[in-house]
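Below is one structure; the comments refer to it alone.
Here's a slice of the assembly, chains where they normally sit.
Each chain carries a letter (A and B) given by its place in the written order, and its residues are counted from 1.
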Amino acid sequence: MIKVGIVGATGYTGVELLRLLAGHPQAEVTVITSRSEKGRPVADLYPNLRGIVDLAFSTPDVDELANCDVVFFATPHGVAQSMVADILARGVKVIDLSADFRIRDADLWESWYGQPHSARDLIPQAVYGLPEVNREAIKGANLIACPGCYPTSVQLGFLPLLEADCIDSTDLIANSASGVSGAGRQASIGTLHSEMSDSFKAYAASGHRHQPEIVQGLGDIAAGNSDAGEINLTFVPHLLPINRGIHTTLYANLTKEVDVQALFEQRYQDEPFVDVLPAGSHPETRSVRGSNMCRIAVFRPGGGNKVVVLVVEDNLTKGASGQGIQCMNIIFGLPENSGLTAPALLP
Amino acid sequence: MIKVGIVGATGYTGVELLRLLAGHPQAEVTVITSRSEKGRPVADLYPNLRGIVDLAFSTPDVDELANCDVVFFATPHGVAQSMVADILARGVKVIDLSADFRIRDADLWESWYGQPHSARDLIPQAVYGLPEVNREAIKGANLIACPGCYPTSVQLGFLPLLEADCIDSTDLIANSASGVSGAGRQASIGTLHSEMSDSFKAYAASGHRHQPEIVQGLGDIAAGNSDAGEINLTFVPHLLPINRGIHTTLYANLTKEVDVQALFEQRYQDEPFVDVLPAGSHPETRSVRGSNMCRIAVFRPGGGNKVVVLVVEDNLTKGASGQGIQCMNIIFGLPENSGLTAPALLP
């Protein structure tokens, strides 16, 4: 059994790791850390885990984490970068669910996150954990930078079109909507039930921290294309009054005639966690609730040259913890879907 | 007091008319009709109106409706066109909340609605009831075609930009999301609570009935512009797990340099029901819940030439019944905000 440690397991991506790993046949969680909840049984905080997870939170300790085969960071940005070097030095794999190692340009990272990056030297060895793009590199990685929730949906939606070099990459639009769990489990007025429920709004329309990550990822995919992979993206996130789920609606202009349905089906036919729906279908976020699946539909409204891609994923699963486990499975040579086979919860 | 009749008052736009008119100082509802609920007190169906509306539903009868000064149709499409001629002939004004008279091209209407139009001769006299565009024509109208809920939000969002001829009207995108009440009050599996709640999806991505209405409206606004008002619109509606509210996110490319914030503020400074938010704000649907107000914010992400407009309205109020009352006020020379001054319900 692979021994798993989780740093920062009090948040929603932490409990999602615990939920998913509870059913993983080849992995077991042996350490979970939280400074604020030290000594408290996790099942006391998350009653869904009563009788399933017997661990208590401990203070993060490198010696203890060094007994693990892999350590997940389910922490806010800034934490992983301060601890990862010591853990890697002990020969332990690290899968970071936070934003710390996603952006290769450290200056760009610092400008968006408003703080110095304290582990710049580790950035080059971090592998971006999007299996549909980077599966081979993930196999040998020691440090995984797990993609953000929005970026996963945007990249998987544009991927076949950019690889086929059939859209104008200088005018891309991503209109995304996320469930509130994406905002994390911190006391805040803005995400109170009374502020969010029965309402909907956009936010960060002038610029969101996931923008540079998405642009970097799309650029990588498009590298070598006719327009040399120049990416111009307008990204507007919105906040949905639901628990889990991201729905992204993508818009682009086709630059050559292509059967988009066939293109998507072929590109993803061997991917275990990308499901291309039959033509004319519309994916619902609930169809992936609690699942690592990403479902995609593609349209050309009125048969014109505008292509519309609809993508759904669970922001906590394929958008975070599930994707991290998918990476772990790849790293350790396990079946890629180990622990990730349960159907979405519907209704 | 203006005597008001409502045909088809069992649906959500019908009850919204009753709710709003209950507080109107110069109008009173004297007739409400429903074939299916004949004889039943409206307060029996809508308990929020107990003690406030004492009327019972009656079978639609032209003689009875002829005693009204104005008759609202809150019916599915196809009903108004079969009754309006007789009512107009009796000198009664008609405000149709349905789609029957919104599209000037009857063939186009028939192709989208899949049935013959039975009052083609009346279409030319119908005035499109969007006061921000058509206030003068509304004053003298006998037959108002009240705009659809999505079309109102899209038109009000693009209006200042199209009038200023500063966007490329051949590449417009409207990404809209509506509360479930927009789907009406019919027994249906697809809009059950268990199918809609805690989920989100797009629908009709290949083409929605509001598309031709929006294109016609935007074309009217843009007529005379440099590109002769040619409109190419991609419109994708989505379904939100909320009761009321539409949020529309618009995307367009600027064709000339303009201060978009100032443009919107100036265009709407005298409009009683369009509120341009301060720069950087994001409107929430709950800020217009139950109100006739439309709130708009405008962005240029990253300072580029993409303009993003965020529009919220209550689909039952500014998107239907409130707008109808606004038209009624204009027709009868009342203060335009009569009966429409109550703040939105928040939280």
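We adopt the following convention: a contact is a pair of C-beta atoms (placed from the backbone, for glycine too) under 8 Å apart; a residue touches a chain by one contact, two chains touch by 3 or more.
The shown structure was predicted, so the numbers you read here are calculated from the model rather than taken from an experiment.
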A student told that 2 identical chains are shown should find the copy number of the whole complex to be 4
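Rule of thumb we're sticking to: only the chains that are shown with their structure count from here on.
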CA centroids of chain A and chain B: separation to the nearest Å works out as 39
The residues of chain B that touch chain A in their complex are 171, 173, 175, 177, 194-195, 198-203, 205-207, 232, 234-236, 238, 240-243, 245, 247, 249, 251, 253, 280, 282-286, 289, 297, 299, 301-302, 304, 306, 308, 310, 312, 347
